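Input: one structure, supplied below.
A single protein chain has been omitted; all remaining protein chains appear in their positions.
Per-chain residue numbering starts at 1, and chain names A, B and C are given in the order in which the chains are listed.
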Amino acid sequence: MKEESAATVNYLNCDYSIRSWLLTVDHKRIGIMYLLAVTVFFLIGGIMATLFRFELSTAAGDLVTAETYNKLFTLHGVVMVFFFLIPSVPAVLGNFVLPLAIGAKDVAFPKLNLLSWYVFMIGGGITLFVALTGGLDTGWTFYTPYSSTYATTDVLSAAIGVFITGFSSILTGLNFLVTIHKMRAPGMTWMRMPLFVWALYATSLIMVLATPVLAITVALLAVERATGIGIFDPALGGDPVLFQHMFWFYSHPAVYIMILPSMGVISELVATFCRRRIFGYSFVAASSIAIAVIGFFVWGHHLFLSTQSVYAGMVFSFLSFLVAVPSAVKTFNWTATMYKSSVSWQSPMLYVMGFMGLFLVGGLTGVVLATLGLDVHMHDTYFVVAHFHYIMVGGVLMGYLGGLHYWWPKITGRMYSEAWAKVSALLVFVGFNLTFMPQFILGYLGMPRRYYAYPPEWQTLNVLSSAGASVLGVGYLIPVIYLLWSLRHGKPAPANPWGGKGLEWTIASPPTPHNFEKPVIVTEGAYAYGEGGHGHG
Amino acid sequence: MAESRNPLAHHFDSLEQQYAAAKLGMWSFLITEVMMFGGLFLGYILYRCRFPEVFAQGSHHLDIKLGAFNTAVLIVSSLTMALAVHAAQEGRKQATLTYLFFTLMLGLTFLGVKVIEYSDKYQHHLIPGARFLWSEGDAGPPQLFYSYYFCMTGLHAIHMVVGAGLLLWLMALTARNRFSPAYYTPIEMVGLYWHFVDIVWIFLFPLLYLIGRH
Amino acid sequence: MSSPFALFPERASTMAWSVDALFLFILWISIFFTVGISAAVVYFAIKYRRKHDDEVPVQIEGHLGLEILWSVIPLILMMVMFFWGTKVFLQLVVSPADATPIYVVGKQWMWKIQHPDGRREINELHVPVGEKFRLIMTSEDVLHSFFVPAFRTKMDVVPGRYSSLWFEATREGVYHLFCAEYCGTSHSGMTGRVVVMSPADYAKWLSGQAPAGPAGGAMADVGAQLFTAKACNTCHDGRPGALGPPLAGTFGHSVTLADGSEVVVDEGYIRESILNPQAKLVRGFQPVMPTYKGQLSEEEILQLITHIKSLKSVEASGEKP
Partner (left out) sequence: MNHHIVPLKIYFAIFAALMAGTALTVWAAFQDFGEFNTLVAVVIAVVKAALVVLFFMHVKYSDKLIWVFASAGFIWLIILFAFTLMDPMTRDWLPVGAPLPM
């Protein structure tokens, strides 16, 4: 397609008023509004992490008090999970790309989409309000009876904030499900869909099926907190472990809400930057669904030591291993896709390679934790902290950044500085490993998580970790700068800068308000690189 | 007949597609409702297995006649709701309005009875919390029963209130000729919702009111 | 206790090596896959690097045999992990019948340990080497978790329920005891030590012969050490908002009790406060101070009293006694 002249009307320049943004029902604009919101939340969460990492660089607690420390990591967890990572890929990239990728004019329910953003902002606002009025010190897991009875912080408002935000997630999931079912362009069959769309479909299933349980769980917590009636209160015969079951029924599948969309992004990037249809397309697609479904049966691996029955522990451990198989399938297929392909070393591909390495470490240490005999020692130590940062920061965030770079020209119509992008990808990779690799060792040595002071012999490793966190922080700061810079000074982006095969690359960058000027008819599968040459390897 | 306003939104190709999307969306939403109430039922089941006698005693303080009456009220309202959809499908505006009105009245009746029941619990100090009084031994587990009783019926009642609002909205739209046999999607969707709320009560009634009566 | 560069904590129980062996097994498998796949990714990225812009590589659809291979091999490996892990787990959680019971109560933010013969310890657990013990644990308030890394064992401590954990120490030494389940402000202060002694030393300790501190220190100094060792300072740290009232400068002054009466702080009152703290409650404080009855010898109580007497508060120094 031809490069569009600046005069063309696109979704960004069609109306400049604030009102036109705040009341927009255009999925692309809503995606951008999410982008702004989650970036702010990420910076808030990251600054908290930086603060408590500083605190941890000495063995004795001296920078902040224990109370403050507890509030910092709690809000770090809450903000990063509920307000950054869960909405990041689906609500930012998913919102922008999904309708384009299936040839639709918008999502099925555009007004609901906007409502979902407002719900998100209200929930986020309440949570930040809690941060300003004294904080929250329960840990992001809100375990009772500490949260319901003993905590003196504003658990009630925080629970309400999370409750409200849950609905944003539910609405997004519902919207995507219907969009994928009912809005595909003619010819876009299921087996022709890009893998990102498959991943979003699997994610949406989890959002719809799991999030309501979180909603009712925190609602009950709020009610117990506000009125003093007993729901989980052991003094009345209630069961604190019930709370944990209900919480993890959501929160384990929620970790797949985070990773699946990122895996979808990786599939897109591997295909484009290797110019290759993803090896074993149908297996990669099916594995997304498999992860979503099996992911519902493993939540008890967070309760191995909660005094859950030994039998339940064994069942949950077994199923946790099963859920690793589809992840393995994906990993191997991505690697195989690179074989005899044409690998471009552009920055999104660097993020892909970072993702692969870090996700592997994170996933494999997840398997370590799923092993009953080992979790006894590792549970609630820094080993767990390192595990989930490897997946959530090393995996999901890498995928998110990769995807953001990949679609940035489409979203903004500008190219960013490739050199800086490479520098930041490298910094993030190095800083990340420096931050979290020592934590595996600390964890195995026995350092419990959520500790603001620790025995002095662990200081060296902690200092390394804190140092890494600063490198990491710089690594994240650089993209913020050069991406903003590109808005004004970047080269105008062509319609298809990477040679991608998705429908989104067939239209102008940035797209027009209704996406497709001519009716779309799909005649071939995703990733139709190079005709001929259908060999077997 | 139908007003000039076009019910087809810009991003759909046909009314058929729009209807199918709405229906699937509504069902997805109902799934979330099932899971949300499910979380409540889960705790209820667990505690009921743990304290069967106490839960039976607790349920004996609930008025089975009022409960059965309310069940019947909701079933009738489900019927009138179904009839309202039926009338809308056939484009009979006046009948649609009448049935919606009956549904609304029945819903309000249900809520009225609930108010009577709640205030009775209040007078007998059966509201969990500091005022809770229980003469038959340890007051802990009975409080759990009443906590669940109020949370479950309370969440259900909130759904009824929302439903009543939706019915009013439908009546306003119907009166303004917004619907036709070609487009009555909102009525059908609210219908689905209303029936779902009825189903929840179909489970709540035996579980809360009818334990160990024999 | 361990060197700063250790990769493994000490192995001080019969289970420690079982856990480490399992860990090493999975670790090596993980390293194999991580290194293998990363190497493949980097190798492909270099080898098949795009040479010119309009390059079109051959298209490979997929390969069923490979898909099966790389699902089944990890699955088999993981089943080995599952069975091995479960075996170790059962050994860890099912305590042998001949283990001696020890009762543990967790509360914000201390471990209260009681031996069957009535001896109590706070945040400390003395055990002889080579004997099996079963900890029977519950909590007075929120969730806690009893964690001894050197023993590779841990178990949550839950209010309203007993949980248990067993171990047999194999090496003399002093080991970390942590609370591993987040339990509020001083979660990271809810630590202690497990002292594993030779049977002979243990017998000596049992008969109360073991010296409490460096022998021959001044009474107040020994008392000051005790004040920390017995966790008095976790509540009486003098900061606003602390659980217990500040003790500095109170000696010789009167305090108001919960029922409004006044009492002068003297030796007898302090003694009573330590052994039966609920008898006279200071106004504005919860009755949370644990009794130290049976854990402090008369000598130690005196040492504590001398220490408290020696504390001078800043404001009080100007006042008339």
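Just so we're on the same page, a residue touches a chain if its C-beta (ideal position, glycine included) is under 8 Å from a C-beta of that chain, and two chains touch if they have at least 3 such contacts.
Please read these numbers as outputs of a predicted model, since none were measured by experiment.
S.K.: Going by the contact rule already stated, which one of A:F232, A:Y256, A:F296 or A:W407 would touch the omitted chain in the full complex?
M.R.: Of the listed residues, the one touching the omitted chain is A:F296.
S.K.: In the whole complex, not just what's shown, which of C:S13, C:T34, C:Q59 or C:S163 touches the removed chain?
M.R.: Of the candidates C:S13, C:T34, C:Q59 or C:S163, C:S163 is in touch with the missing chain.
S.K.: Based on the whole complex, identify which of B:Y122, B:W169 or B:F203 touches the chain you can't see.
M.R.: B:F203
S.K.: Which residue among A:Y69, A:F249, A:W407 or A:Y452 touches the omitted chain?
M.R.: Checking the options A:Y69, A:F249, A:W407 or A:Y452, the one contacting the hidden chain is A:F249.
S.K.: State which residues belonging to chain B touch the missing partner chain.
M.R.: Spelled out for chain B, the touching residues are 15-16, 19, 23-24, 27-28, 30-31, 34-35, 38-39, 41-42, 45-46, 49-50, 64, 68, 71-72, 75-76, 78-79, 81-83, 86, 89-90, 181-183, 188, 191-192, 195-196, 198-199, 202-203, 205-207, 210-214.
S.K.: Touching the missing chain, which residues of chain A?
M.R.: On the side of chain A, residues 181, 209, 213, 237, 239, 241-242, 245-246, 249, 296-297, 299-300, 303, 307-312, 315-316 touch the unshown chain.
Keep in mind that, in the parts below, only the chains that are shown with their structure count from here on.
S.K.: Quick check: what residues of chain A touch more than one other chain, meaning two or more?
M.R.: Expected reply: 235, 237.
S.K.: Residues of chain C touching chain A in their complex?
M.R.: Those in contact with chain A are residues 1-9, 18-19, 22-23, 26-27, 29-30, 33-34, 37-38, 40-42, 44-45, 48-51, 55-63, 66-67, 70-71, 74-75, 78-79, 81-82, 84-94, 108, 141-143, 145, 147, 149-150, 152-156, 158-161, 163, 176, 178-189.
S.K.: Per the contact definition, I'd like the list of chain A residues that touch chain B in the complex.
M.R.: The touching residues are 104-110, 112, 170, 173-175, 177-178, 181-183, 208-213, 215-217, 220, 223-224, 227-231, 235-239, 242, 245-246, 514.
S.K.: Given the complex with chain A, which residues does chain B contribute to the contact?
M.R.: Its residues touching chain A are 9-11, 17, 20-21, 24-25, 28-29, 31-40, 42-43, 46-47, 50-51, 128-130, 138-141, 143-144, 146-148, 150-151.
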